[in-house]
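With one protein chain removed, the remaining protein chains of the complex are shown where they sit.
Going in written order, the chains are labelled A, B, C, D, E, F, G, H and I, and every chain counts its residues from 1.
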Amino acid sequence: MSESKDQLETFANQFTDRDYQIEIVCPEFTSVCPRTGQPDFGTLTITYTPGELCVELKSLKFYLQSFRNEGIFYEHITNVILDDLVGALSPRWMKIEAAFNARGGMTETVSVQHTAST
Amino acid sequence: MSESKDQLETFANQFTDRDYQIEIVCPEFTSVCPRTGQPDFGTLTITYTPGELCVELKSLKFYLQSFRNEGIFYEHITNVILDDLVGALSPRWMKIEAAFNARGGMTETVSVQHTAST
Amino acid sequence: MSESKDQLETFANQFTDRDYQIEIVCPEFTSVCPRTGQPDFGTLTITYTPGELCVELKSLKFYLQSFRNEGIFYEHITNVILDDLVGALSPRWMKIEAAFNARGGMTETVSVQHTAST
Amino acid sequence: MSESKDQLETFANQFTDRDYQIEIVCPEFTSVCPRTGQPDFGTLTITYTPGELCVELKSLKFYLQSFRNEGIFYEHITNVILDDLVGALSPRWMKIEAAFNARGGMTETVSVQHTAST
Amino acid sequence: MSESKDQLETFANQFTDRDYQIEIVCPEFTSVCPRTGQPDFGTLTITYTPGELCVELKSLKFYLQSFRNEGIFYEHITNVILDDLVGALSPRWMKIEAAFNARGGMTETVSVQHTAST
Amino acid sequence: MSESKDQLETFANQFTDRDYQIEIVCPEFTSVCPRTGQPDFGTLTITYTPGELCVELKSLKFYLQSFRNEGIFYEHITNVILDDLVGALSPRWMKIEAAFNARGGMTETVSVQHTAST
Amino acid sequence: MSESKDQLETFANQFTDRDYQIEIVCPEFTSVCPRTGQPDFGTLTITYTPGELCVELKSLKFYLQSFRNEGIFYEHITNVILDDLVGALSPRWMKIEAAFNARGGMTETVSVQHTAST
Amino acid sequence: MSESKDQLETFANQFTDRDYQIEIVCPEFTSVCPRTGQPDFGTLTITYTPGELCVELKSLKFYLQSFRNEGIFYEHITNVILDDLVGALSPRWMKIEAAFNARGGMTETVSVQHTAST
Amino acid sequence: MSESKDQLETFANQFTDRDYQIEIVCPEFTSVCPRTGQPDFGTLTITYTPGELCVELKSLKFYLQSFRNEGIFYEHITNVILDDLVGALSPRWMKIEAAFNARGGMTETVSVQHTAST
Partner (left out) sequence: MSESKDQLETFANQFTDRDYQIEIVCPEFTSVCPRTGQPDFGTLTITYTPGELCVELKSLKFYLQSFRNEGIFYEHITNVILDDLVGALSPRWMKIEAAFNARGGMTETVSVQHTAST
């Protein structure tokens, strides 16, 4: 988990008796390549079925901005964001899909899922 | 359930012996953010398998317009509209998908389903 | 069933030992709204697995044109066309999807299926 | 000119020695039809070459929201917004294009231009 | 000119001191082929700079519906509609573009313009 | 000019006092490569301002089908069709654009214009 | 099966221990309507899991060209091509989808599958 | 397996306790047709669930470039690349999809999967 | 002009006897809003006719990255980048178009041109 995860704020889910889905698309994600120091750009898609808590959108934005000048690999980012959000929200189910812009003529998309154990 | 749900009118489904699907797309949904007072815009997609009743389209339009100047959260709206329509129609199955326009560079889509208990 | 269903002509399916699928898309369907008297426009998609008979395309076109000046509801049209085609063709399986153009800023699509009982 | 035009704020153009172009697209414009009382939706595109002043984006947003519950014709809106913005900014050149969503199966787009007299 | 041209209603243009443009797109135009008796479908785009009068949208819709069951050639329709609208509106400039759906694998688009003599 | 040009039929243009434009798109053109004997496929776009005559669509279709099994180069076809149509119609202006499908990973489009001398 | 099926050439599949899929899209298929004598155009999609043999692409092209001047119904073509290819390749699984261009404003797509019996 | 497979470098997967998916799209793949000596072009999509190892993107790029001047069939390439990547990475699951550009008016896509035996 | 302009490197244009055009699209531009401190994102399109010098692409990338954490207005950025590039390259003609992502539901594009005086 990252330190910036404390920036995540939540609010109470008022419909806990129902499984429903929230999808948040963030096309302005940027971080820095740990090898070259060059910025990477991508689109993050966060989908989840809330438990007791929903993520507050503005705090999510600030949390994602904390990666702006940090050097971190694609595969790492995606898993760290999943861990942070699962830690903050305890969702019934969550999926993170991170689609990074082409580098060297190649595009990479990483997707990770979490299902709450019952 | 909202008060404006009384605006919903219905007509008899003439083909109750068959399960079939009706999808209504409303790309002109607008409400107001309860925090900032700013208008939100989105596309509502209502899909259902009718039971004894179908929703009358014009009354649905007036019902949805009742949210025009009301401050309400994305997650809340979607669940309230489901509750109102389920209350008015008793459908065999219904799904509401609400795709809201980008705010702060991020887009949110909420989807909720209802299945009639047998 | 509608009276114009007699316009439907068929020809023998030469490959009855196989289940295969025929899809016919008719983007020029038009009828009249029974309430307002205004014309409605939509796209009909007919998909079926033929039994002993296939529908002849030109006769299908004439059959669909018979709705041109008739006042009939969306939900009704779709079910009536299914009944007419099932009556004329006795298909193993058939689906009608009728996607109507936006009225009052809202779009409606109705889909109905039929499976032959064995 | 409309009363809400006083909501428009401006800031000094720092590059007055050059003719350059600013285009602002507002896909969330909504007003009310003066005849039917029903909401209309459309996309406003404002293009201009600034003189001494540029329009401040947030104030433009509030200004456009002032039409939200007002009954006014398409042709009228477009000309009124041009008059208001020309009054507030004295641009060298300005164009307003207002593309309204389909009503009764028909779409209308109104475009107006203003060129400063020299 | 057609007889149904009397259905066209107008309202006063409040901005006669400016040349501005109104574009109306009607994707639901239908008439009948005079040779085969089969319906034709197409999209009409009407663009004009109003003089003293603007066309009222609902009346335009009814006027265009008057061609629904009339047998008339593509080239003829387009010129007749131009003549009718020029007769009713005396616009400073007007263009009609009629794009008809494919028949026999070929698509035809007819465009005609009128400029007021000064 | 080709021999099959006699298949072209015309009808009288009823609006000779106006310059207007007719565009015909034929996405199903096919001929044979004179070198390899392999079929070529492409989309022909014919645009013209009629003089006294318009081309009859069905006869145009039959005329274009006469190239179906004939070996002829892209550049040649386009010029021959222009010559044939100019010969049959004496248009005020005409343009033929022939966009052929990719061969060897490369796509070729040939366009030719004719303007009547006055 | 058609006579031209002898034109189909094959080569040995070097990876018979694996089930994998080959999809071939042929957007330039043309035949002749047996009723009207008019050419039909469409896109053929052939998908299969090879057994011992793969189809050689150039021979497939020549085979498909053999339908160029032959009068045959949509439903018939699709089944005949499946029979010919199954006869030549003995695939583990094969699907033919034939999507024909619009005629009379309607589009037809026929799809047939074959699974090897074990 | 190809000799150039030694160019593939890997790095340790830090999240081995989770099944997650990595998709890499390479739209700039080129090799040479073994029959004609002409270059072929296509898009490779590599999708996998990593085991202990992830593929390093730059080395993957160099590995794929090793096919640039090599004569090899479509079906062969796809299977060879799967074998090479499975050999280097021992993924839990992997799929290669190779979509080649049109030749002779026809497009071929080959897809192969591997699942680790447990 | 900005301080980071010294990062721009150039190379000699070998075809100075010809006016030709170079267009560079940078969809990954990001800076910071001077008011809110929030990151902005946009696409920069630089088009120019070189004089004696062309811009080296990698140095351009580093130069544009220097705005990553700097607070600056849209209108300002676009003009500053034009000044910097004109200063470094002395092009015969240059245009900068900066299309910024939606904020508050509105999108802004700024375009500036420079022509060398002769």
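Keep this in mind: a contact is a pair of C-beta atoms (placed from the backbone, for glycine too) under 8 Å apart; a residue touches a chain by one contact, two chains touch by 3 or more.
Here the structure is a predicted model, which means the values were calculated and not measured.
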Option from F:Thr16, F:Asn69 or F:Gln113 whose C-beta touches the chain left out: F:Gln113
Sole contact to the chain not displayed, among H:Thr49, H:Gln65 or H:Thr107: H:Gln65
Missing-partner contacts on subunit H, residue numbers: 27-28, 30, 38-39, 41, 65, 68-69, 101
Residue numbers in subunit I that touch the chain omitted from display: 13-15, 18, 20-28, 50, 54, 57-58, 60-61
Interface with the undisplayed chain - residues on subunit F: 75-76, 78-79, 103-113
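The rule we apply is simple: only the chains that are shown with their structure count from here on.
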From the options A-H, B-D or D-E, the pair that copies F-G, where over half of the contact pairs coincide: B-D
Identity of the chain that, by mean CA position, is farthest from subunit B: F
Separation of mean Cα positions, subunit I and subunit F [Å, integer]: 46
Between subunit E and subunit C, distance of the C-alpha-averaged centres to the nearest whole Å: 32
Touching two or more other chains - residues of subunit A: 27-28
Each pair of chains that touches, named by its two labels: A-B, A-H, A-I, B-C, B-D, B-I, C-D, C-E, C-G, D-E, D-I, E-F, E-G, F-G, F-H, G-H
